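Heads up, one of the protein chains got dropped from this complex, but the rest are sitting where they should.
Here the chain labels run A and B in written order, and each chain numbers its own residues starting at 1.
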């Protein structure tokens, strides 16, 4: 059994930028030389999340609209009243959607569907350099 | 340390079908011969998710109603406008609820509560044959 960790930085723009990291994830698995195991992607920080979605413009817009309904940007947030950060909605979205995702690996590939991509969602109110962490354990 | 992967197919019906997979999961752990470790269940595809809930008719209905409030079926979705799939709401629900779940294993059992079952939620607009993946690593 072995494991590998890899960190890299991604430039994201504000307001629920959704970035496809699937190819980077599968390259990481290949370089780690792991054929079977468990893969985890995570994003340190309180205003971003990892999930999967079909990476298609229409449904990405639909997801952004749903997130806007759940934690609207135009509402009053106590976080903003206290700290003036203006990104209270980003914190709430990230807490609901969580910073990580784990998926099994088989035959050297992460077991996602053909029309299912692993994505970073950046909810912050300004462009960021995001540190993404990949971990895999297996053999 | 050892690991095991197991795939199987489940027939699901449309519109947030919620299927209890707890017994299958604990049988998998037993067959893998792992007493202590980390268990992961995942469903490849962009219109289904894994979570836990007390598998009781009333609360299953309550969960379906909450999901309907978060991403209503009757709304207009860009995904449907572009592709005519009619399941934009299913994609949004699955992206919000994510395709996997990991839980510790001890004494040969997944550490869920007595009234807490591991479930597949199928959000798609048609019946599906779902491929479920179980992974465990431990000893």
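Observations on the structure shown:
FYI, a contact is a pair of C-beta atoms (placed from the backbone, for glycine too) under 8 Å apart; a residue touches a chain by one contact, two chains touch by 3 or more.
Keep in mind it's a predicted model, so treat the numbers as computed, not measured.
Of the candidate positions B:6, B:82 or B:112, contact with the unshown chain belongs to B:112.
Between the chain not shown and the residues B:5, B:48 or B:97, the one that touches is B:97.
Along chain A, the points of touch with the absent chain fall at residues 1-3, 5, 38, 40, 42, 44-46, 70-71, 77-83, 88, 91-92, 94-96, 98-100, 102, 133, 135, 137.
Taking the whole complex into account, chain B touches the unshown chain at residues 1, 36-38, 51-54, 56-59, 61-63, 66-67, 69-70, 97-98, 101-104, 106, 111-113, 115-116, 137-139.
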